[in-house]
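These notes concern the structure reproduced below.
Up next is chain A:
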Amino acid sequence: MTKLKFYLIILLIMALIFGYGSFFYPHSAARPEGISLQRPSKEHFLGTDDLGTDIFAQLSKGFFISVFIGITTAIIAMFLGGSIGMVSGYVGGKTDFLISFVINLFLSLPQLPVMIVVGAFFGQSIGNVIAIIALFSWAAIAKVVRAKTLQIKRNTYLHLAKSYGASFFYLFRKHLFTEVFPLLLINSLTVVGRAILQEASLAFLGLSDPLTRSWGLIINKAMSFTGIYYTDYWQWWLLPPVTCLVLTIYCLRMIAREAENLIIGAD
Partner candidate 1 sequence: MAKNIIAFLMLSIMLILAACSPSQENVASDQFNLSTLKLAGGTDWGAPNPYLHDPRGPGTAKMKLIFDSLLEADEEGDIAWLAKDWQIEGNVYTFTLYENARFHDGQPLTTADVAFTIDYYKQFPPVTNYLDVDGESIVERYEVVDDQTIKLIVSEPMATTLVKLGSFVILPKHIWENVSDPYNYNEAEAFIGSGPYKFGSYEPATGSYEFLANGDYHGPKPVTERLLFVPVSDPLLAFDNGEIDLTDVPIDAMEKYKNNPAIGMIAKENDMGYKLLVNMESFSQFKDVKMRKALYHALNREAIVEKVFRGSGTVGSAGYVPPTNYFYNENVLKYDYDPTAAAAVFADQKIAVELLISNTADDVKVAELIKNDLNNVGIEIQVLSVDTKVRDEKVLAGEYEFAVVGNGGWGRTPDYLRTLYSSKSKFTGSNPHFMGPLGYDNELITELAESQLLELDFERRKEILQELQYEISKEVPIVVLATKTTYVMFKKDYYDGWVKTYDYQQLEQNRLSYVEKK
Partner candidate 2 sequence: METNNLTVTYNNGFTLHPLSTTIAEGEIVAVVGESGSGKTTLAKALLNLLGSSAQVSGTVKINGHNIFQLPAKELAKRRSLEFAICLQNSYELLNPLLTVREQICEVLRKAYRENELGERLAWLINQVDLDSAVLTKYPHQLSGGMLQKINIICAVALQPGLVILDEPTSSLDRSSREEVLAFIRLLNRQAKMSFLIVTHDLSIAKAVSERIYILYGGKLVEVGLTDEVLAKPRHPYTMGLINSSMEIHPFRDIWGIRQVEETAEQQGCPFYPRCTQSLPLCATTMPELLPYKQEERLVACNRGGVVTILQGRNISKSYGKEQIINNLNLEIYAAEVVSLVGKSGIGKTTLSQILAGYLFYDTGEILFDGKPADFRKLHRMKGGLQMVFQDPHSAINPHLSVQEAVQEPLEVIFKKQDPTLIQKALGDVGLPRTITFLRKKVKHLSGGQKQRLAIARALVMEPRLLIADEPTSMLDASSKANMLRLLKSLQNEHGFSMLMVTHDLSSAVKISNRIYLLENKDELREITDTKEIAPFFC
């Protein structure tokens, strides 16, 4: 339990720091006031980017946007993938056939062009971004959950419970949930990381306003700055967002792993 708290605390600290950054920090994340590409100083904690906008402010605003996008996408993908996977694994027969056909379809869809097409037609909003990323992530989760449900279904205790006339919801709550949930949790968490990064590429494809301050965008802008590696700008423009990103996702993954151990106990 202590390990779980440890990672939660890290996330909390980050949220506090970035909370300060978004509300109390004097510089705005949108307007470029400072001199461009300034070194981190007392005034600008993490220096400024090429347009002169303060990076720490951008990171703070980005934290909430990116984490929001990442987690909502993961939750949608988790529910969608989880329920579809479980139903198809549990019900079997025709529905299973149909659903695995859809899963296969989504797994092999080429992501890039579809995103461009959707970007061109649906216009800009965070909702679209989340919808598209979730669209491509639920299938992988569904496949894993379906395989697991099939495995569980073979146990006699399920047939027994069924013979007592247990409804699907009872079975779900009592038998399926404990075994499927940790698997679902871990797979959904990988979606968080991917979603944050994909949001950036989607923003560039016109799916969301490229001037927002999500982490993915900051990283993308820093990466596309021609001289980034020859000068030492990368130390305060590229390094912080990447470390924050990797740290956040790593914490989320560890929380999932600890939660898994707690739920099913050390086997």
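Throughout what follows, a contact is a pair of C-beta atoms (placed from the backbone, for glycine too) under 8 Å apart; a residue touches a chain by one contact, two chains touch by 3 or more; residues count from 1.
Candidates were picked such that all candidates are chains of the complex that A comes from, given by their letters.
All figures in this text were calculated on a predicted structure; none of them were measured in a lab.
Asker: Identify which of the numbered candidates 1 or 2 touches chain A in this complex.
Answerer: 1
Asker: Tell me, which parts of chain A touch candidate 1 in their complex?
Answerer: The contact residues of chain A facing candidate 1 are 30-32, 36-37, 50-52, 116, 119-120, 124, 203-206, 209-211, 221, 224-227, 229-231, 233.
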